[in-house]
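Removed from the display is one protein chain of the complex; every other protein chain stays in position.
Letters A, B and C mark the chains in the order given here, with residues in each chain numbered from 1 onward.
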Amino acid sequence: MSVHLEEMLAACKPYTQQGQLPSYIPALKKGDPKHLGVCLLSCDGQLIQAGDCGVQFSIQSIVKPILLLQALLDNGVDAVRAHVGVEATGKPFDAINYTDQVLDSQHLNPMVNMGAIAVCSLIRGSSYQERFHRLLALTRLLAGEDARIQVNEDVYRSEKASGNKNRALAYLLKTYGIIQDDVEEVLDCYFHACAISTDCVGLARIGCVLANKGCQPGSQDPIIPPEYARFVNAILTTCGMYDGSGDFAVRVGVPAKSGVGGGIMAVVPSRMGIGIFSPALDAKGNSLAGTRLLELLSRELNLSIF
Amino acid sequence: MSVHLEEMLAACKPYTQQGQLPSYIPALKKGDPKHLGVCLLSCDGQLIQAGDCGVQFSIQSIVKPILLLQALLDNGVDAVRAHVGVEATGKPFDAINYTDQVLDSQHLNPMVNMGAIAVCSLIRGSSYQERFHRLLALTRLLAGEDARIQVNEDVYRSEKASGNKNRALAYLLKTYGIIQDDVEEVLDCYFHACAISTDCVGLARIGCVLANKGCQPGSQDPIIPPEYARFVNAILTTCGMYDGSGDFAVRVGVPAKSGVGGGIMAVVPSRMGIGIFSPALDAKGNSLAGTRLLELLSRELNLSIF
Amino acid sequence: MSVHLEEMLAACKPYTQQGQLPSYIPALKKGDPKHLGVCLLSCDGQLIQAGDCGVQFSIQSIVKPILLLQALLDNGVDAVRAHVGVEATGKPFDAINYTDQVLDSQHLNPMVNMGAIAVCSLIRGSSYQERFHRLLALTRLLAGEDARIQVNEDVYRSEKASGNKNRALAYLLKTYGIIQDDVEEVLDCYFHACAISTDCVGLARIGCVLANKGCQPGSQDPIIPPEYARFVNAILTTCGMYDGSGDFAVRVGVPAKSGVGGGIMAVVPSRMGIGIFSPALDAKGNSLAGTRLLELLSRELNLSIF
Partner (left out) sequence: MSVHLEEMLAACKPYTQQGQLPSYIPALKKGDPKHLGVCLLSCDGQLIQAGDCGVQFSIQSIVKPILLLQALLDNGVDAVRAHVGVEATGKPFDAINYTDQVLDSQHLNPMVNMGAIAVCSLIRGSSYQERFHRLLALTRLLAGEDARIQVNEDVYRSEKASGNKNRALAYLLKTYGIIQDDVEEVLDCYFHACAISTDCVGLARIGCVLANKGCQPGSQDPIIPPEYARFVNAILTTCGMYDGSGDFAVRVGVPAKSGVGGGIMAVVPSRMGIGIFSPALDAKGNSLAGTRLLELLSRELNLSIF
């Protein structure tokens, strides 16, 4: 992997000034909008990085593919698909996915909040604490047994306090029997999940397992079945960047997931995982400088799968 | 390319009985629902085929990526993107893409009827006849200078006579200034485009140019710029199978476009183009046995780009 | 009827400067925004007027209740209700009344464009010219056999030339079989109907027949069955002022219909009909000063039916 990461970072740095920190989760407003970091990890185990790669941030929506993986591991593809759809909703991340009177689970998408909350209820565990801890364990495993990965309690409390839209979505799920459990317990798992913190290296490691047919980069130890990695990568491509997914596909052309914490995890099948961090967001909630950097990387390294 | 096409065809044949011929375009009801054909053309020029590969059918919506290619060739990416969006609409093929009072061109998608009609008006030409003939010439060029490709006049007349939903969509485009020309002229171009007829081999050839970075398979002569091929492949992946695109991505995992004439054109980047024909459709308007056959082929030949 | 019309007119005159002439029908832009006229006709035949009562204007949407009356006279209540609904749509005048794939006639409302176009096809006649002439004859009859009432050809041509949204709505009606006839012929009848011209006195006369249980004011000769008058008055109350109907009900409290030509026809059951003209419109397409004047009149004369 030969690439002038520092130069590309410098080229994208000015874009950090054009984005905005998210205002609806108070704890995220404390981020430093000037941060920009990137890490590439190839399937054969080479790692290169530049910029603010050691800064911890909450993964937010990037936990959605991990939630989906855990649900797949616990239930298999058919059972998961019976509970949530896979079609693009054509709507923003916190959309209410329906216009009719009756909510159809097939209109949910696991990459959109409402679907991701439904996915929480598919994870196995005798309590939602246990479900969350199994998810956290999977996250650490995917990131190379990184025990430093844990919940940012400040972010968790902030999300829980301000998460009324997610409460509304969860009560709709409950109204239509898509979740049966106590709404606040399900949401507690979801809010904890969104508040999991890592850095660019962590995201690159997780993305690389998805790129590497479910195997650990370097060692090639199998972590998750290859068909689950492929399933997740397909959904990331069609829906990973919310209602900016179509634009991202034509401009960058790889499976990816963004989070309002400023992270982006990109998956280049059979080649590498990429972790990016830059907390100033565009209007659709995706890291602005981060998306630009991925666009440059894609052109330079010819990453597009299309 | 070693694959037992005949066996796979036999395995999918029973599915032809589960689909339905489309009822809303009278001429298409005359098709033979038992037909099933498949053709694979690799980027190095190898061609294998099985089943009803010589049967001609109208390409219908498969003309949408070709319309988009012609508009890209005539205007470049930026001008095309200023006129139509690229996001998944989350809606069926003939959806009215908006709920608000003012129609925003960025809510259009070139793979959905309304957007494709808008794309017709982006093609250069002093008349809509000329625009159509340039499109027809491009279609023949992509299919290896196949002069047999022409309009099925019976289908054209049937679409024109029954195309009231498309008229409604076109008048909405005109209401909001997205098209300025005479609606019936624009639609005449669109109806002609949908009635272009070819066979599985034709579709495989067109798909292979998209797979082969814009170059002719075998000769490797450049036909279209590689960035336009990539652009089209990205949109096919996110929106090519209408509101079944997400399902198709997880089950098959390649850029593809279906038409209600029963055709599917699939693109396996850097490897091959695939043409399939089977006119009995599923509820979303995609060839039922054809989709199954692509699923088998994807597993057998490991085609998924994810 | 003792009311200081001139004083109330003077009080409302300043509001004529706050509204806007409609821009989407070119011929209507030629109106004089300073015009303001009002006419009251009591069920016992007393007529008082003030301001610009002799100015002719096109009735536009005020023809909708007359279209509905003609359809009721030709088909009866049950047949009309089988073809159009009566519920408020909660949407603006030119709304596309549906979000689903299939358009249900019960989602149409005869006071909203799409429903009114459908109503045109319910009027009896061997041609749409004949249908229109029957409508025109009814309009004249309701206005006291006023033969001066006729089509403003300039407005008609302007509507026909610019009516693309209505064309879209009509083609949707045709798509779903709600109208079967040629779209341009149906619309020609509709555009002619909207271009019928009269003055405040004409509107007051028509409104007074609706107020007077279907009888001519003064003579008490029956013109239309009382149950049809009641049917129309009910729909005017729930939907006559578009998505401003709720506000109009609490502020004024009488059945009324506005048109973008600047007219308002109000019906005070058992008491009087009111015609108002002032072409500067509010954001919802209702005459701004006219609505204010009706509010004053309602308070002064205690007109509210609630």
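The rule we apply is simple: a contact is a pair of C-beta atoms (placed from the backbone, for glycine too) under 8 Å apart; a residue touches a chain by one contact, two chains touch by 3 or more.
Quick caveat: nothing in here was measured; it's all calculated off a predicted structure.
**Student:** Have a look at C:55, C:151 or C:305 and name the one touching the chain we're not showing.
**Tutor:** Of these options, the touching residue for the absent chain is C:305.
**Student:** At which residues does chain C meet the chain that is not included here?
**Tutor:** 85-91, 109, 229-231, 233-235, 237-239, 243-247, 249-250, 253, 255, 269, 304-306
**Student:** Can you list, in ascending order, the chain A residues touching the missing chain?
**Tutor:** Chain A touches the missing chain through residues 92, 94-96, 99, 101, 164-165, 167-172, 174-175, 183.
Throughout what follows, only the chains that are shown with their structure count from here on.
**Student:** If I average the CA coordinates per chain, which chain comes out farthest from chain A?
**Tutor:** Most remote chain from chain A, centroid-wise, comes out as C.
**Student:** Rounded to the nearest whole Å, what is the centre-to-centre distance of chain A and chain B, using the mean of the C-alpha atoms as each centre?
**Tutor:** 32
**Student:** Using the touch rule from the top of the page, what residues of chain A touch 2 or more other chains?
**Tutor:** none
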